[in-house]
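One chain of protein is taken out of this complex; the other chains stay put.
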Amino acid sequence: MTIRTVVWGENIHERENAIVRDIYPDGMHATIASALNKDPEVEATTATLQEPEHGLSVERLAETDVLVWWGHKAHGDVSDEIVERVASRVWEGMGLLVLHSGHFAKPFKRLMGTPCALKWREAGERERIWTVNPGHPIAAGIPENFVLENEEMYGEFFSVPEPLETVFISWFAGGEIFRSGLTWRRGAGNIFYFRPGHETYPTYHDANVQQVIRNGVKWAYNPMPRYGAVHDAPNVPVEEALEPITERGPRLHQAGEEGYK
Amino acid sequence: MTIRTVVWGENIHERENAIVRDIYPDGMHATIASALNKDPEVEATTATLQEPEHGLSVERLAETDVLVWWGHKAHGDVSDEIVERVASRVWEGMGLLVLHSGHFAKPFKRLMGTPCALKWREAGERERIWTVNPGHPIAAGIPENFVLENEEMYGEFFSVPEPLETVFISWFAGGEIFRSGLTWRRGAGNIFYFRPGHETYPTYHDANVQQVIRNGVKWAYNPMPRYGAVHDAPNVPVEEALEPITERGPRLHQAGEEGYK
Amino acid sequence: MTIRTVVWGENIHERENAIVRDIYPDGMHATIASALNKDPEVEATTATLQEPEHGLSVERLAETDVLVWWGHKAHGDVSDEIVERVASRVWEGMGLLVLHSGHFAKPFKRLMGTPCALKWREAGERERIWTVNPGHPIAAGIPENFVLENEEMYGEFFSVPEPLETVFISWFAGGEIFRSGLTWRRGAGNIFYFRPGHETYPTYHDANVQQVIRNGVKWAYNPMPRYGAVHDAPNVPVEEALEPITERGPRLHQAGEEGYK
Partner (left out) sequence: MTIRTVVWGENIHERENAIVRDIYPDGMHATIASALNKDPEVEATTATLQEPEHGLSVERLAETDVLVWWGHKAHGDVSDEIVERVASRVWEGMGLLVLHSGHFAKPFKRLMGTPCALKWREAGERERIWTVNPGHPIAAGIPENFVLENEEMYGEFFSVPEPLETVFISWFAGGEIFRSGLTWRRGAGNIFYFRPGHETYPTYHDANVQQVIRNGVKWAYNPMPRYGAVHDAPNVPVEEALEPITERGPRLHQAGEEGYK
């Protein structure tokens, strides 16, 4: 088993901002992919906004088990067609990890069905991340809490749907808390949001952060074959009913007719 | 307290199809609104696809506590602008009841973030609805099971997100089951999906169905003032931090700058 | 509608400790009951450990809609018979609010099925309580955050089941966070745990805390008639099956026999 993972990076701050470039000379996506490839069960490659189809062609997504997403400045530049394609693959069973400012990424908002808004402050303040679900696979090997000395603050209310499970909650020096590790299932696809990762700090070089992302990829991986049926709304004809029934009363549709969508 | 409720009807089958018109001479929406108005705490009016802005102007939605939605044949004719407007009001606290074929209505799919697909068969078969959460307010006064002698079958997999709670599950004579009563919260808005209600059967004249819809409106009603903050992603400046902190390290945004969306 | 509420107090610290007595001269339970009685929809009385049957006779519980529980030093003195009686009433529809050190109260542990353990520190440190579910009825009228200047710290991992919804999360000056407002349903009974309320601080005189408890009582109130069927495991004889079926194959039980428990 190898989990074919694509780390998608917006790839703008790294090129335009010297501070970010110094921390991530090959781009944040490269650092994250490299952290994932430390695990022999994961095979991570990268894709960026600037590539044709943002690097997410139909063919490539078909061979992707888990997609990791980091975006910030250019959410609006992501094509709506690609957003639908990503959402569709998630419903069919592709895992999705959304990192930090990706809370406003189009595919995440599309899958959540909510604004995904939050408070923020860029002050390099201390963040302490607490594990509130120590038995969850995403928390494997993570201590009961760990510190990121410099991070952007994100504060509640984080307007996402109530998660399947809450795995991490952050404490910030400035007085806020934030639900930092949340899981959902959508169709056959597992989704994990993980908060840390502001571009001006070396967060993705942190050993615990890397471990959480590796755990997240493994948790999100769904080995089942592509679940194409998630899109279908099949008519089950009376003569194929599982139990014998007789058609009764009026009906709207002719035999064999498609339903309305 | 009066719960200002709008029952939205697509209002096509009732006009084009004699069978449906015979059952619902004033339209399905009128029958549903009338059932709601039996409760002194509810004040229900109607809106239809054919009205300007589908009867859902900004002003009207601002004065709507709960919206009930029935659509089928013309999902695609609902304007995307109105869909966003409805979703936005739900996040701000408006309740939403989605009935039967509304599973494919644009506002519902928008809020779920999933395909909302299912199996179906139009054979007038027996449906028996079981209460699996008897203490839930939506089940108040509903027996442990009740029968709809003629209904369209809906079968699993119903591709919606795992609900907050499952209230009803249907048994069908042809061998299928279906999760028929499901709840979610999105932002400050409560959402209830209720399965029965095919247009060629007198389902909305059934006393239990009417009671469930009344219960659903009361459960979905959120008396809090409009929660406009759900859309905001405010910056919290360092000098306004709740605990005294000092700005440290590099930052991307200038003071007072908006975040990226 | 009047919600008949009983505030149960252990009533030991108030009598043995001068500091606690100064803050709550009539007992913590009296202060809480008084805060509840400010609401015309609530009629709160008190019961204490020292009364016969701890003040929770079968008759009294039968007439109790919501029970509020504060205990700390004498959890072990609560009779197991009363614990079963309380749990049973919750399953039948009585609401239950568990406050602060009540996390280790026998009825709460009985209903959760987990240890309900947590970290703690008694240093009078600052607690800031954040609303993470602003549309929830329990958060009605509560600001996005409020401060208790002196409180005991509770820290994660709080070993309770994943809640139905998380309403509040606390930030502590010493670096911890805690899921402070959690809801569950057990049978027909609604349960709300609310963290604040160490006996040596004036927490139950705080306006926001009082409001949360009032909201909690209203949310937990289930107006349905006592749901006695929650205890039953009835046999449904073949001849009374909802659909006609014929008995087939061997069976273990004789007709009319009770099932095994």
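We just call them A, B and C in the order they show up, numbering each chain from 1.
As a working rule, contacts are C-beta pairs under 8 Å (C-beta built on N, C-alpha and C of every residue); 3 or more make two chains touch, one makes a residue touch a chain.
Bear in mind the structure is a predicted one, so any value in this text is a computation, not a measurement.
*Asks:* Which one touches the absent chain: A:149, A:165 or A:247?
*Replies:* A:165
*Asks:* Which listed residue (B:34, B:57 or B:166) would be found touching the missing chain in the intact complex?
*Replies:* Residue touching the chain left out of view: B:166.
*Asks:* Hey, which of A:71, A:93 or A:216 is the one touching the hidden chain?
*Replies:* A:93
*Asks:* Which is it among C:27, C:155 or C:181 that touches the chain not included here?
*Replies:* C:155
*Asks:* If the missing chain were put back, which residues of chain A would it touch?
*Replies:* Where chain A meets the chain not shown: residues 93, 128, 133-137, 140, 144-145, 164-165, 173, 185, 187-190, 222-224, 227, 229-230, 242-243.
*Asks:* In the full complex, which bits of chain C touch the chain not displayed? Write them out.
*Replies:* 13, 17, 19-20, 72-76, 87, 91, 101, 104, 110-115, 117-125, 150, 153, 155, 157, 159, 161-162, 164, 173-176, 184-187, 198-201, 229-238, 241-243, 245-253, 259-261
*Asks:* Counting contacts across the full complex, list the positions on chain B that touch the omitted chain.
*Replies:* Where chain B meets the chain not shown: residues 128, 130-134, 144-145, 155-158, 162, 165-166, 169-172, 175-177, 179.
Everything below uses one rule, namely that only the chains that are shown with their structure count from here on.
*Asks:* Using CA atoms for the superposition, what rotation angle relates chain A to chain B, in steps of 5 degrees?
*Replies:* It is a rotation of 180 degrees, to the nearest 5.
*Asks:* Please work out the Cα centroid separation of chain A and chain C, and write it as a whole number of Å.
*Replies:* So the centroids are 36 Å from each other.
*Asks:* Could you give the separation in Å between the centres of chain A and chain B, each centre being the mean of its C-alpha atoms?
*Replies:* 27
*Asks:* Measuring from the mean C-alpha position of chain B to the mean C-alpha position of chain C, what distance in angstrom results?
*Replies:* The separation of the two C-alpha centroids amounts to 31 Å.
*Asks:* Chain B: which residues touch two or more other chains?
*Replies:* In chain B, residues 164, 173, 185, 187, 229, 242-243 touch at least two other chains, as defined above.
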